[in-house]
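Okay, so here's the structure we're looking at.
Excluded from the complex is one protein chain; the other protein chains are retained at their positions.
== subunit A ==
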Amino acid sequence: MTTITKKFGDFVANDAINLKVHRGEVHALLGENGAGKTTLMNILYGILQPTSGTIRINGRELKVTDPNVAIRHGIGMVHQHFMLVETFTVTENIVLGNEPTRSFGVLDMETAEREVAELSERYGLAVDPKALIQDLSVGSQQRVEILKTLYRGAEILILDEPTAVLTPLEIQELVGIIRNLTEAGKSIIIITHKLGEIKQVADFCTIIRRGLHVDTVDVNTVSEAELAAKMVGREVSFKVEKKKQVPGETILEIQGLCVEGGRGLPAVDGLDLKLRKGEILGIAGVDGNGQSELIEALTGLRKVKSGSIIMRGKNITNLSPGKIIEEHKIAHIPEDRQKRGLVFEFDIAENLILQSYGKPPFSKRFSLLWDNIYQNAERLIEKFDIRPQHPATPARALSGGNQQKMIIAREVSHEPELLIAAQPTRGLDVGAIEYVHRALVAERDRGKAVLLISFELDEVLNVSDRIAVIYEGKIVGILDAEGVDENEVGLLMAGGTA
């Protein structure tokens, strides 16, 4: 790709970017949220048309007018957010669009299943061809997406933030898959914000900053800190700065909480937990041990079966989400930001009042006060550095990281007493992660309580004051973050006893 430029109106998302990928190479794309990585890849895949610039594949210039052209020329893309039909099986999803048929156009499911099984075996992508998508874990769904591109004959695979949604174990599996693919001569372009992963899998790394091509480097010759500095344009501190603070009285008390999961099985199973003012309590645990259900129960989004949740001395068990937000001052950064956290069709200003639209200064009796709503947006955009800085930008046009910033801005602006932060830095660049961590610490320093849920053990260890380990719906250990033994936490997370 040479001198690719893409403008959205006056805004330049890609500014004369060059990218060269060789056969069998893993090429990482690194850049801050909103730097233009996804945009560049959407251009390669034909979803967007460049304002100027050319694309060459195997030396031949190619106009990628739409994804079908890209697919015909061996380009495949796994999007930041999957595009699978939930009620179809794995095989049906994979062959969708070019189904093998017998005579008279009868779908030949057996052949399809056999082909899918073959493919998944060849590259070590373990999935059951007959399973329904809705029953699969996120990691497996991603494997289906990769299989889909391979089934269509992809030679160049674009993976847009594939690891943001995966557990550490799934990430290691993905690394293995990538190795298998490159051994078979495929090329991979991978977008990720995790510098460690770049060091681990990539050969080369292209860094983009605010739409500009900064550098392309051989990964073996640079350190993580150097990569981070190139990307942000300044030194980044990986360590969270925290003053010592004496926590105050108990603000949240959970007793014997039981919550059912998706299939009616107990997901949270007699959980006890206490949270104090002025502290960050981190919940460490492997995905699927009841974290999601715990958050949903706390925020009123899921019914509690038994047990109680006491907030500031009042029982808030099974209250409506509105009451919990409004009267009990609990704010929540949801783990699935696209599903829960924002309304795509609303602009930034509208999204920023999702809970407070009915209150002054945003409305008076029944009328919305748009002037105040937009002023509020301008203030928060400025304060939280949301880009682009236009209150009327629809949320769908924001990069993943800026969507997250918008949600954090909204939740913190409610001045909550308790902030529940679920995977708050998923998909964020290192600069933004630093920012979010500071914001969490700032809440704590103001004497508020923060409940942090993260699958990233490093994050939990770095940010929290205390660490609670969750395993099979119970808290199996509470440790002081000061001088904690990482192995001890790991052992507890795996269900061992310390």
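Note that in this section a contact is a pair of C-beta atoms (placed from the backbone, for glycine too) under 8 Å apart; a residue touches a chain by one contact, two chains touch by 3 or more; residues count from 1.
The rule is simple: contacts and distances are computed from a predicted model.
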| item | value |
| --- | --- |
| Per UniProt record, name of the chain withheld from view ["Thiolase family protein", "Nucleoside ABC transporter membrane protein", "Carbon-monoxide dehydrogenase small subunit" or "4Fe-4S dicluster domain-containing protein"] | "Nucleoside ABC transporter membrane protein" |
| From A:G341, A:P391, A:G427 or A:G473, residue that would touch the chain that is not displayed | A:G341 |
| Of A:L354, A:A397, A:I478 or A:L491, the residue in touch with the unshown chain | A:L354 |
| Residue among A:L119, A:L298 or A:I325 touching the omitted chain | A:I325 |
| Hidden partner chain, touching residue among A:N93, A:T299 or A:N376 | A:T299 |
| On subunit A, residues whose C-beta touches the chain left out of the figure | 299, 301, 320-326, 332, 334, 339-346, 350, 353-355, 357-358, 363, 366-368, 370 |
